[in-house]
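Let me begin by handing over the structure; questions about it come next.
What you see is the complex with one protein chain gone and the rest in place.
Residue numbering begins at 1 within each chain, and the chains themselves are lettered A, B and C in the order written.
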Amino acid sequence: MTIKVLYFASLREQLGRSGDEFDFEKDKLSSMNIGNLWQYATSQSSFPEELLVAVNQEYTDQFALLNDGDEVAFFPPVTGG
Amino acid sequence: MTIKVLYFASLREQLGRSGDEFDFEKDKLSSMNIGNLWQYATSQSSFPEELLVAVNQEYTDQFALLNDGDEVAFFPPVTGG
Amino acid sequence: MGVGSTVPRKILIVEESFDPLWLQGDYEADSMGDKTDYGATANFIGTMRDFNEGDDVLSMTLEHYPAMTNKQLNEIVDQACEKWPIQNTLIVHRVGEIFPAESIVLVTVWSAHRNAAFDGCRFIMEALKHQAPFWKKESLSEGNTRWVAENTDGG
Partner (left out) sequence: MGVGSTVPRKILIVEESFDPLWLQGDYEADSMGDKTDYGATANFIGTMRDFNEGDDVLSMTLEHYPAMTNKQLNEIVDQACEKWPIQNTLIVHRVGEIFPAESIVLVTVWSAHRNAAFDGCRFIMEALKHQAPFWKKESLSEGNTRWVAENTDGG
């Protein structure tokens, strides 16, 4: 069960990497939500209030569940335009 | 005492002319307002509700008074842009 | 007169077909070319359609009251500049005979901030439609002509 994780902008710089690729057991993945993945990937105990998250390029929240092959992106508030 | 009157668009076509130039006695002019001028110039007894009027290129209404040398313009609703 | 009247602007009444984007670029290069403090430009282009009120329109003739047009458009820009922090404005309006797909009007507003550019551009455009002394006469495909009766709100 593969999960691809991407980090952007200031978060990418803080973590010192632009992404991770994880291989979870099926049982473990089905018990995880986005908040758990964030803790697992970054060792940060809480989910920052302003942190944005997208699964497969669509916005979602920390309570969303995960599926095999998902691309999960964490990033700070967007500042385009 | 000279008053220049201009007519635009459909009003110009209805009247068959683009303007008039009137020379009034001082006493007569000082007793006239725009509504009176409209009647005098067009022989129309009432001031049409949608008719617009400008004196010296600024919008005003039928109750405004006149001064020597004024340029008075009557026209239908504007439709630019 | 308030601060509005000191804000730069260009107001152009043209009798020939014009390219609004080219005029905007040209004016921007001339009057804003050395500036790096505007963050927002909003424009509106009105284009002649080939239909109106259910009829095919072959061409239009735009009449105006030159002395008043200029005065009114300047006053409208002044009003916008007193409401919003506008840095520059360009207004171009066509007169004479005009054909479908040709540009009728361009309003461009430059500002440091996007709300001012959006609001200012729309304010000027609405005020122009309701106050500037222009009149449109349509030539219909049936061979007759008619004056456009009134501008609608936002139509």
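Just so we're on the same page, a contact is a pair of C-beta atoms (placed from the backbone, for glycine too) under 8 Å apart; a residue touches a chain by one contact, two chains touch by 3 or more.
Worth saying up front: this structure is predicted, and the values here are computed from it rather than measured.
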Contacts of the hidden chain among displayed chains: A, C
Candidate in contact with the missing chain, chosen from C:I11, C:M48 or C:V148: C:M48
Contact residue for the chain not shown (choose from A:L6, A:L51 or A:L65): A:L6
Residue numbers in subunit A that touch the chain omitted from display: 6, 8-10, 54, 57-59, 71, 73, 75-81
Residues of subunit C in contact with the chain not shown: 19, 21-22, 24-25, 35-51, 100-101, 112-115, 117-118, 121-122, 125, 153-155
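The definition used in the following text is that only the chains that are shown with their structure count from here on.
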Centre-to-centre distance between subunit C and subunit B (centres being mean Cα positions), rounded to whole Å: 27
For subunit A paired with subunit C, centre-to-centre distance based on mean C-alpha positions, whole Å: 49
Computed distance of Cα centres, subunit B from subunit A, in Å: 73
Multi-partner residues of subunit B (at least 2 other chains): none
Subunit C, residues touching no fewer than two other chains: none
